[in-house]
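I'd like to ask some things about the structure below.
The complex is shown incomplete by one protein chain, all other protein chains being positioned as in the whole.
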Amino acid sequence: MNKSSTPTSKPPIGSAGPVALEASRLDPDDDARLVALAQGGDMRSYDALVTRHRGRIYAMIHNMIHHEADAWDLAQEVFIKAWLGLPQYGAKARFSTWLYRITHNVVYDWSRKRKLDSAGEFNDEMFDQHRIDPAALTAPGVAEAPDEAMARAELRVKLAVALAKLSPEHREVVLLKDVQGLAYKEIAEVMASSIGTVMSRLFYARQKLQSMLQDEYHAP
Amino acid sequence: MTRRAGLAVLAAALCGLPAHLASAAEDPGKTIVGEVTVTVYYASDGDAAAAGAKATAVAKAMEKRLRNTEKLRFKQYRLLGDDTQPLFRSYENWARPLKPSEEVLVKFEARNHPTPQATHIDLELWLSHKKILKTDVVLGGDHPLFVLGPEWRGGRLIIAVSLAGEKNVR
Partner (left out) sequence: MPHETYLARWLDDDLDGTELNAFEASFHPGSPLLAQRQARREWRSTLAAAIPAAVELPYPEFFNHRLAKTIREFQDSPPPAHQPSPLPAPGFWRVWWMPVTALAGMGLAFWAGTQTASVTRGLPLANPPPPAVALHRPTVYIPEHGVDAEWFTSADADAAVIVLEGVEPIPDSLDFSESVGEITTDNLTAASENSEPLEVTQ
């Protein structure tokens, strides 16, 4: 075992929290400046880019696969591939969009190997709602009453479970649009699809979520 | 906000899609943009009768084509089956050329909008219920993909994937 200062146990679920929203609204011009420096071999600039974007990339991966340790590793893989691909990055798209594209490929490859569920079938081991920690990855509410916090936590689980029931493509398009806030054109670039396909998948995914949430609402 | 109220808000928000939008986004992905034909040949240097009574003759032009191809050169060819299925704009589809058998299955999905010159598709070849090959291929004009597949009855299966309507692919 490596003798460096590495953790000796798995990080507890939910030990890290959501980053401040301001930090997540990244300035693409500043990204471009850092990218240009990193392309020249400046590791400090690349380190700054990683620090800026790792929260979004990790959240995206975690929301796709719900496996914390693997999400950490896959986030590493995304940034390794981004570093290796920097010479080819031509800044035709935003750096963040390019990172999501790499994330899409990394998650796709991992999913194929890990045999995640798809096409609406439920993999109980991965997505059992009792294994989804309601406190994990939750934005803390300011001065929230305990019952509101509980309701929010329950809602988060229901949403996560409903999202998990979607196929990976449909889950991804909802996360990219409704959580990450990407434009249709950007999502099309990330998923290597047409805008029409993105709209079609988003329409279907929202319909499916609506149906599942209505079922949940009407449940006794 | 109670759990029920929260879910009600979400469901109502999603219900707020205008009805006429449903038709607009009513799955343009299911638009058919082409057709793909998957054909399975039996190729052997031995007795072609081993392919069975249901196998039929292969068109001379196709025989010549296969024989001219390195690694696909055999003395005898027989046609075991074929299947033509629509290529959807953004959905995958499956071809079962040896129906009712599922021994050979091909999954395909369009990667781009096809042009008159070329259609770029993602392809998976399944043999004996296992995924054996995943690739992307550009089909166009009379330019198919041939896959030299498994051994069977002393010969090999050759799986051909082409756009439907291409000449000489039978």
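Order of writing sets the labels: A and B. Residues in every chain begin at 1.
Assume a contact is a pair of C-beta atoms (placed from the backbone, for glycine too) under 8 Å apart; a residue touches a chain by one contact, two chains touch by 3 or more.
These numbers come from a predicted model, not from an experiment.
Engineer: Would you write out the residues of subunit B that touch the absent chain, in ascending order?
Structural biologist: Contact residues on subunit B toward the absent chain are 6, 9-10, 12-18, 20-21, 23-25, 52, 54, 65-66, 68-72, 80-81, 92, 94, 98, 100-103, 105, 107, 111-115, 117-120, 124, 126-154, 157.
Engineer: Even though one chain is hidden, which residues of subunit A still touch it in the full complex?
Structural biologist: Residues in contact with the chain left out: 2, 4, 6-7, 10-11, 15-19, 21, 23-24, 43, 46-47, 50-51, 54-56, 58-59, 62-63, 68-77, 79-81, 83-85, 88-90, 92-93, 97-98, 101-102, 105-106, 109-113, 115-119, 121, 137-139, 141, 152, 155-156, 159-160, 163, 167-168, 174-175, 177-181, 183-185, 188-189, 192-196, 199.
To be clear about the criterion, only the chains that are shown with their structure count from here on.
Engineer: Please report how many Å separate the Cα centroid of subunit A from that of subunit B, as a whole number.
Structural biologist: Once rounded, the distance between the two centres reads 32 Å.
Engineer: Could you list, by residue number, the parts of subunit A that touch subunit B in their complex?
Structural biologist: Per the touch definition, subunit A meets subunit B at residues 147-148, 151-152, 154-155, 158-159, 192-194, 196-197, 199-204, 206-207, 209-210, 213-214, 216-217.
Engineer: Per the contact definition, I'd like the list of subunit B residues that touch subunit A in the complex.
Structural biologist: Subunit B reaches subunit A through residues 1-8, 10-11, 14-15, 17, 21-22, 25-29, 89-90, 111, 113.
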